[in-house]
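Up next is chain A:
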Amino acid sequence: MTLVTTVMGLLLALASVGAAVVAIRVRSLPVAILAAGLVSLLAAVLFVLLAAPDVAMTEAAIGSGLTTFLFFFVLGRVRGGGDHD
Partner candidate 1 sequence: MVSAIFILAIGLGAAFLLGLLRDTWRGLAYALTLAALAAMSWIAGSWLVALAGGLGPVEIRTAGFAPPFAIALRMGLPEAALSLLISLTGLLSAVYMRGTLMRLGRRAMAVLLIAVMALVGIVLTRDAFNLFVFLELTVIATGGLVLLSADPRALGAGFKYLVVAQVISILLLVGVIFAYHATGSLNIDDMAAANLVTLKGGAIAFFLMFVAVVAELKPFPANGWALDIYESAHPAFSAILSAALSAAALIAADKMLSIGGPEWLPVASSLGLVSFLGANILALAQDNDRRLLGYSSIGQVGLVLVVLGQRDILGASTPFIAGGLLLAHAVAKAGFYWLSGLVQGRSLMDWTALRGHPVLIFAFVTFVALLLGLPPFPGFYAKWGLVHALAADGRYLVLGLILLGSLIESGYLMRWFGYIIKRPQVDLPPLPSLSKRAVVLTAVAAGWALGWIWGEISGYPNLLLSIPLLFALGFLFIEWLPAWVKNLVAIAGLGAWFWYTFPGYDPLHLIYAAIILVGGAVILVASFDAKGRRVGFYPPAMLMYAGLSMLILAQDSFAFFAAWEYLTIGSYFLILRGKKSEPHALSYILFSLGGAFAILAGLALGAQGVLPFDVADLAKAPARLAPWIFALLAIGFMTKTAAIGLHIWLPGAHAEAETDVSPMVSGILLKAGLFGLTLLLMIMGKQSLYGIELTYVMLWIGALSALVGNLLAAFQEDAKRLLAYSSIGQMGYALFGLAMMNHLGWLMALMFVINHYIYKSMLFLSVGGVAKRTGTRDMYRMGGLITLMPLSFIAVLIGIIAVSGVPPLSGFGGRWIFYNAIMSSEYRLPMVLIFLSGPIAFLYLFRLIHTIFLGQLKDEHRKLKEAPLWLILPQMLYVAFLLGFAVVPGLALRHVDAYISEFFPAHALIWDDITITSTFGYWSPISIMVVVGCIFAVLFLWLLVLNHRAQKVKQFNIVYSAERPFRPETTHFAWNFFAPYRKALGFMTLPLVTRFWQAQTDLLHSTAQVSRRFYTGNGQTYAVHMLAFAVAVYLIWMGS
Partner candidate 2 sequence: MIRTFFVVLLLLGLGAVFAGLMVGYTPDAELNATARYYADNTAADTGAANIVTAIIVTYRGLDTLGEVTVLFLTAAIVALVLAAGREKDPASRIAPPPAGELLTTGSRLLAPLILLLGVYVFANGHLTPGGGFQGGAILASAVLLLLLTDPLRHFGHRLISVVESLSGFIYVLIGVAGVVLAGGFLDNRILPLGDFGALLSAGAIPVIYTLIGLKVGAEFASMLVSLSETEEPR
């Protein structure tokens, strides 16, 4: 049990760090937003492992869900408007 969770935790940690790096390095903004959402989602899973179900729910609903939507809303309004990429 402990070993399993630790290995899972390790994988999740690596994945979230990887997703974070992708989010700040990738050229495409939508991909960056999705990657950031993924970081949040992976963190939510980690929260479950860390015995924090309340936080996990909130992070999943707000951190990865709602925030990502907000980003896309705004992205839709500014697309093509002088983005330097």
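The rule is short, and it goes like this: a residue touches a chain if its C-beta (ideal position, glycine included) is under 8 Å from a C-beta of that chain, and two chains touch if they have at least 3 such contacts; residues count from 1.
Candidate selection criterion: all candidates are chains of the complex that A comes from, given by their letters.
The structure presented is a predicted model; accordingly, all values stated were derived computationally and were not measured.
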{"item": "Complex member in contact with chain A (any copy), out of 1 or 2", "value": "2"}
{"item": "Candidate 2 contact footprint on chain A (complex, rising order)", "value": "52-58, 61-62, 65-66, 69-70, 73-74, 77-81"}
